[in-house]
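Beneath this line is the structure, given in structure tokens, with notes to follow.
Of the protein chains in this complex, all but one are displayed in their positions.
Then we have chain A:
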Amino acid sequence: MVVLAASVINKSGKVLVSRQFMDMTRTRIEGLLAAFPKLVGTGKQHTYVETDMVRYVYQPIEALYLLLVTTKQSNILEDLETLRLLSKLVPEYAFSLDEDGICRTAFELIFAFDEVISLGHKENVTVAQVKQYCEMESHEEKLHKLVMQSKINETKDVMKRKASEIDKSKIDRSRGEKGGFGPIQSMGSGRIESAFSDMSISSSGSGFGSGSGLGVTTDFDSFSTKAKGRPPSSATAPPKGLGMQLGKSQRTNQFLESLKAEGEVILEDVQPKVGQSKSVAPPLTDPVTLNVEEKLNVTLKRDGGVSNFDVQGTLSLQILNQEDGHIQVQIETGGNPGILFKTHPNMNKELFSNENILGLKDPNRPFPTGQAGDAAGVGLLKWRMQSQDESLVPLQINCWPSVSGNETYVNIEYDASPMFDLRNVVISVPLPALREAPNVKDIHGEWRYDARNSILEWSILLIDNSNRSGSMEFVVPPADSSVFFPISVRFSATSTFSDLKVVNILPLKGGAPPKFAQRTQLLTENYQVV
């Protein structure tokens, strides 16, 4: 079962190509191959020769021999199969079937041999597979390269802009204006220079360099926020764009514009920021805060119907001060029968099922306290709801692409259920790759085109009783209807499916109940029309 070598030799024993699959010395293999033509008899109707030590299985190819050197115990049936495959491969790869042609493509042949026999064992492959393996066309690699390339381009652009910006600010500084900004700027420029030197390496071609280029950009962002001295938690306050905008000039604006045109998400002074549905809680001021949050996972089918509808809710408690820890929480549920509640293992289950009061099993232990800004809090209760009922879906999306002539008209309409008032609704429709933004007509709300990701974002700030349904239409060059899916939707709402409310807080150690704040929100986690 062991192939020692696969070779192509001429009739006089000159080795043209040989690939060995077992350890053997050069003199040995050359000797074996040189001896072969003398062993081949003429007029035989079989194509193997045995010596004391090895077996040759061969096949004449015009004036040459293709042969396998195997051990004598080797399985002849398998070896013949291998030989047959190789004999099909040789004409595929050889330039021509003579000495010259074989020599010219010797390495290609070696590569092909390698695919057929791996370390002496036959691989189960076909000619087509070997060709595929040798071509090495990898879809993943193409994708990877594409991503890399776009990242490199992007970073290069950033660099260019930054450089010119710095140049400009240097000129400004030389005019002696606003010396106070000096340190920051010098820091920034140093950063950029080092980034540039990185870039020059990465652009020289290794895949890794581009990776490091990417690192620089992210670095840069974080630097900019830090430079502003803003706490990262206060994200509700709109970040003032990227860094280095101190000497905010027209050029910067141009740069931002061009970045935007390239599809980068730029945080401008827009409020509320488009696409930021997750509004982060304002800073906590009350000693006790209760968060009711529900997350929606919905998958709708494009031609109607729900393929997945899943609501996951949590009630979490946050207590600012240690002394407020000894409390119980009384809640009230909307009585939705589809919802199953689960308490934290430390909770007193009986108390909850009987009186809807959430308290610890051990009444002497306080609830853990958390720092302000620690968004998580302590989870008290979890619930989950699953349904196939279409009427429960808060927002139905209808997308109708229709080809007409040289264009595709896409009509999208939404239909919100009266249960909720939805805020910050963003409907993202993937588009085919376009040279320019699509032609949008008849829109309720606003739209934005993300060229880099080829996504059209339709945003509606608020959907309430005044606009329970709405529509938009846009025109793109002809495209298959499937490219417009999956459509993903983000929104938030202040009421929940469970309708869970905290009624009261009961202090266990007496005294007045501490003041508490309650926040309720419904968020989309994954809301798609496929």
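Points to keep in mind about this one:
The rule is short, and it goes like this: a residue touches a chain if its C-beta (ideal position, glycine included) is under 8 Å from a C-beta of that chain, and two chains touch if they have at least 3 such contacts; residues count from 1.
Everything that follows uses one rule, which is that contacts and distances are computed from a predicted model.
Taking the options "TATA box-binding protein-associated factor RNA polymerase I subunit B", "Autophagy protein 5", "Interleukin 2 receptor, gamma b isoform X1" or "Coatomer subunit beta" in turn, only "Coatomer subunit beta" matches the UniProt protein name of the chain that is not displayed. Here the missing chain is touched by one residue of A:92, A:123, A:310 or A:407, and it is A:123. Shown as candidates are A:20, A:291, A:408 or A:459; the residue that touches the absent chain is A:20. Taking the complete complex into account, residues 1-2, 4, 7, 13-20, 22-35, 38-39, 44-48, 51-54, 57, 69-73, 75-78, 80-81, 99, 102-103, 106-107, 110-111, 114, 118-119, 121-124, 133, 136, 138, 140-141, 143-145, 204-208 of chain A touch the chain not shown.
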